[in-house]
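The structure appears below as structure tokens.
The chains shown are only part of the set, and none of them has been moved.
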Amino acid sequence: MSTVAVRELTMADALNEALREEMELDASIFVIGEDIATHGGLFRVTAGLLDDFGPKRVIDSPISEAGISGAGIGAALVGCRPVVELQIFDFVTLTMDQLVNHAAKWRYMSGGQVSVPLVVRGPISSGIGMAAQHSQTLEAWFVHTPGLVVIMPSTAYDAKGLLKSAIRDDNPVVFLEKRLLYARKSKVPEGEYLVPIGSADVKREGTDVTVVAAGQSVHLSLQAARQLARDGIELEVVDPRTLKPLDMDTIAESVTKTGRLIVVNEGPRAGGFASEVVARTLDHVGLSAFRAAPVRVTARDTPIPYAASLEREVLPSLEDVLAAVGRVMQG
Amino acid sequence: MALIRAFEAKAMELFAEKYIRGSVHPYTGQEAIAVGVCGALRDGDYITSTHRGHGHCIAKGLELKPMFAEITGRATGYCKGRGGSMHITAMRHGMLGADAIVAGSLALATGAAYGLRLLGEDAVTVAFFGDGGAQQGIFHEAANLASVLDAPVVFVCENNQWAISTPIASAINVEDIAIRAAGYGFPGEVVDGNDVLAVREVAERAVERARRGDGPTLIEAKSYRITPHSAATPTDTRSPEELDYWRERDPIGRFGRHLVEAGVATEARLEELARRAREDVDEAAAYALESPYPDPAEAEQDVYAPAEWLTPGRLA
């Protein structure tokens, strides 16, 4: 029997613990973002940090996404470990130059002289009627950017362990938090633990179909799995947790077993993460390993609409996952 | 102003009753700015707006029914329910659109102003934005570009002292945002944003200047939002003293007292107008709630403008 106390924590609280623990261990860590200090962040992820670590390490910034990201890079170059919050991740569009042309390339361009231990984190807030400019799922852009690490946790446990790893990692990390998961609880042990970067987690074992999904999509997939289990169809749900680097070994192993692949992703279909998983898995396991063509379950290729009736329609749904399983089971 | 005040009160109600998703950013307390500025515009002029845009819409002459229908996500809304509270666009009223990206529309307004001039129209475009938005890079680029293009645009910075939980004093090290105009070579004016007549006067000057072809103006209207940042972010850490200070300077009350003192209107008449505003708002809200939701089958419409390549099954 484990002697470690285990609590149920929300993902927001788990992320807050990760920041607190790491900031206590390492004085070179500071967090900066809009409304993160006195207000504790719109979603409470940085709540209380100002009191414990003071205004030099917990900074309410002006509304300057590019500026604070660039400042984070500069501070990282001289030995700090900044954690930059983007209040909503759609605003990363304002700082692509700093992240892509600077954070991701500085080490390589310098011939390995420097590293950029920076974490840029924030929420993906689709599904709650925030409309087109506050609901994007953009991980595919970062997966396409050499030099970046991309993380998207689905549980409080993974979120805490991965954020701690991200802060300790010497590379620039894009850390994506699903708004709807902040309040979701899962078991989190007391005290120190890390979740390794680049390692997937099989959230549910199954023999018939491999479902690759990260973040919110994991729960949609598990829901489908529970329902299909009644009909005797067993889904294996693989949560990469890290999208770049991607743990292809685990994915390939699963697909080799099931012969069927479904990728669930909340971003638009064209050029999305699902396409990448399909193409790479083919490279790894070959054509013959598949009993059916892989299927991508994604959002429609539209901006995210405001009205509930429309937003529900464009985002991937349980029905979409079930239909995809139907397709791959027919072969 | 009373109409805006009543509209926002109703919107907050509808949010509480879950008729509105996402959020609502009430314009309450800043009404004099939109009313004063839009009063200086004429038909054919344009505005761009922000996440806190209902007041701009009403002041520019948009109708309450399609506004409420939009923010409650109905098919009868200005944007067929696609945009919601933060994205009301109404081209037929010269409303180019509200933008949920802080300061995101400043370059759009500059380009619209330049484009209209190129097309031979003598229209003026006004871009509303907040004090927090003045720290965005696009403010700098749009202002400088407008200056070198002599674009007939007026930048209206609504300095309500706060950006969510961040006081303007912690976001900048200067007293007035307006002084930044000097760095671009056009006038910057500070005005009491709670005095509708003062705002109107400054706006007339700026609009006239732009229409003459003399280029942009930056107006900083000092005001205050007397309600929390938004329905989704209700926590408000601001001191009661500060709130009281500004409530006393409520633009509606001030203008009302002015009208009464000037003998233009009676207390009773003002009461009457406020009541009518509430009635109009209730009626419009009722209309919205009776309107149908958008048909899910139409979710993929309007991503692209009609084009010969836009045939079924061809879209990537």
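Order as written gives the chain letters A and B; numbering starts at 1 within each chain.
By definition in this document, a residue touches a chain if its C-beta (ideal position, glycine included) is under 8 Å from a C-beta of that chain, and two chains touch if they have at least 3 such contacts.
All figures in this text were calculated on a predicted structure; none of them were measured in a lab.
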Number of copies per protein chain type, counted over the whole file: A x2, B x2
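In the analysis below, only the chains that are shown with their structure count from here on.
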Distance from the mean Cα position of chain B to that of chain A, given in whole angstrom: 35
Sites on chain A touched by chain B in the complex: 34-35, 38-39, 42, 60, 62-64, 66-67, 90-91, 94, 128-134, 270, 300-303, 305-310, 312-314
For the chain B and chain A complex, residues of the former touching the latter: 20-23, 73-74, 79, 81-87, 99-104, 132-133, 135-137, 163-166, 170-172, 233, 235, 237, 293-296, 298-300, 303, 315-316
